[in-house]
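Complex shown without one protein chain; remaining protein chains in place.
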Amino acid sequence: MNLRELEPGTEARGLGPTILAVEGISLAFGGVKALSEVSFEVREREIRAIIGPNGAGKSSMLNVINGVYRPQAGKISFRGETHAHMEPRRSAELGIARTFQSLALFKGMSVLDNILAGRSLLMKSNLLLQALRIGPALREEIEHRKRVEEIIDFLEIPHVRKTPVGRLPYGLQKRVDLGRALAAEPKVLLLDEPMAGMNMEEKQDMSRFILDVNDEFGTTIVLIEHDMGVVMDLSDRVVVLDYGRKIADGTPDEVRASQAVIDAYLGVKH
Amino acid sequence: MEALRRPSTITFFVLLAIAAVMPMVLGQAKFPQWLEVALGGLLTGVLYSLVALGLVLIFKASGVFNFAQGAMVLFAALTLVRLAEKMPLALAIVLTLAVMIALAWLIERLVLRPLVNQEGIVLFMATLGVAYFLDGFGQAVWGSDIYTLHVGMPKEPKIILEGFFDGGVLVDMEDLVAAIIAAVLVAALTLFFQKTGTGRALRAVADDHQAAQSIGIPLNRIWVIVWSVAGLVALVAGIVWGSKLGVQFSLSQVALKALPVVILGGFTSIPGAIVGGLIIGLGEKLSEVYLGPFFGGGIEAWFAYVLALVFLLFRPEGLFGEKIIDRV
Partner (left out) sequence: MIYRETGQFKTTYASDQQLFPILQDRVFVIGALAFAFVAVPFIASDYMFRAILTPFLILSLAALGLNILVGYCGQVSLGTGGFMAVGAYAAYNFAVRIPQLDLLVIFILAGLCAAAVGVVFGIPSLRIKGFYLAVATLAAQFFIDWAFARIKWFTNDIPSGSVSAPPLEILGYGIEGPQRKYLLVLAIVSLAALVARNLTRGAIGRSWMATRDMDVAAEVIGIRPLTAKLSAFAVSSFFVGISGALWAFVYLGSWEPLAFDVNRSFQLLFMVIIGGLGSILGSFLGAAFIVILPLVLNQLPAMLGIPLSTAMVSDIEFMVFGALIVFFLIVEPRGLARLWAIGKEKLRLWPFPH
């Protein structure tokens, strides 16, 4: 049963037009083909899941969307503009933020600083003003601190805000990763296995956060996830990859019933 | 090997050859004099290579950049020279080798093992500490005068090719013998790495410590072996350098020069250490003699490093090293 159907007044989910589309993306590392001609689109305010067996190319797909990898072929469209490839900074400027499978947090910095770092693009004051910490620089620090504290409250981690992230338990680190991505106030949020390594309770918390982000801020979410229960409950539509190819694309129910998908997961050669 | 077929490698050597013969093309020098300078440079390069060899060995097998290699060379030379004062040379050499092995064991136990999971830069700084310690220790124990090392190297320069050129070409026989020693050493080491079981284990360890451990390779013992071999190489380098220059403090400055050699040749390549050393030696001498006068001299102080810098920008893996890939 999809959680989205349970929420009152969500018959019309209010999904917008296509905000992100990838077309014919092919990516290879030397001789290894990670992605072959993958195309799908994501609608505004949608929660789109990408699933598939290990090595299917899911993380690579996210990396292409946000510019960490450059595809050999294909296009990426974001809010109407088409690009042959993205760069990390450009995708950040356009409003795409992400979390990482292996966290990639700034271990030497506190939770507060990590999330504040996520607001880098929104901070404008120059070197000299920062050096003297007066005027606009000081006001900016305080303004952004307010927003970051809101995110910290939202993620229920105020008690560890000054702790260096390296010392936090894994579940809390995952939340900081999410917080850092949220800090940029993105239009599209790419989540790479946000529930990996979590127990039941932590997964429920994380699911709640993801739903809240989508509801309250209208953020479009593209997530990679292995836990089928989570995927079926949270997402509006699902893309299934296998060996770098798209083998299914539709609502969770449609995908669950697809023979190709069943074969892929059972390891049947096709 | 494939590295030689890459267009950038070929381009580099072509440019090098052109730059090298430029002084003759421009009429600044005649062939015999040029040959003397070039040979002198090449042979100095061999000496650099000997030091760089130890660096490559340790990096190949433990992924550690051993800044203390130069200090090891000096320490080996000092130990040998002082022991040789009191006993026959052969015995002194054997004892010094034993000392270097003991040193390797100590370094592995006290420095490497506690730092085993740290990143490269931490280990590099640790070897910096070892270098300083060894410098101080060597001098404290053995004294800091200049000692001459007599190992029976030929001291008289020889004039060759008299038939071909007027007055012939002056060649330092000692350098020539050093070059031969280096060649033998390189051949032996390459064989060791490619053909023996221990050599294979060393290469596995360099690739991935944890994986190597999980298939039962005794990491600690391997590291002691590697550092001992590096100690042996340091001893050979110490003998050659010490015989030529006398054993003195400035010998450890040679260590710094070995860094550009390794960058040029590639951190993981034994032949690269030789080629890199030759190029640096040749380039230094040629540029000092033929370019120097335009700049007021002293180019030798920075030529090697600036060349290394250029390589770092365009070819960080060096001429023969493996490409470094960063995965996200």
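By letter and in written order, the chains are A and B; residue numbering begins at 1 in each of them.
In this section, a residue touches a chain if its C-beta (ideal position, glycine included) is under 8 Å from a C-beta of that chain, and two chains touch if they have at least 3 such contacts.
Since the structure is predicted, the reported quantities are computational estimates derived from the model, not experimental observations.
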Out of A:Arg98, A:Arg175, A:Lys203 or A:Lys246, point to the residue that touches the absent chain in the complete complex. A:Arg98
For chain A, which residues reach the chain that was dropped from this view? 66, 68, 88-89, 91-93, 97-98, 100, 104-109, 113, 116-118, 120-121, 123, 125, 127, 130-133, 137-138, 140-142, 145-146, 149, 180-181, 184
When the complex is taken as a whole, what residues of chain B touch the one chain not shown? 65, 110-111, 114-115, 118-122, 124-126, 128-137, 139-140, 144, 256, 259-260, 263, 295-299, 301-302, 305-306, 308-309, 312-313, 316, 326, 328
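The working rule: only the chains that are shown with their structure count from here on.
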Averaging C-alpha coordinates per chain, one finds the centres of chain A and chain B separated by a number of Å equal to 49
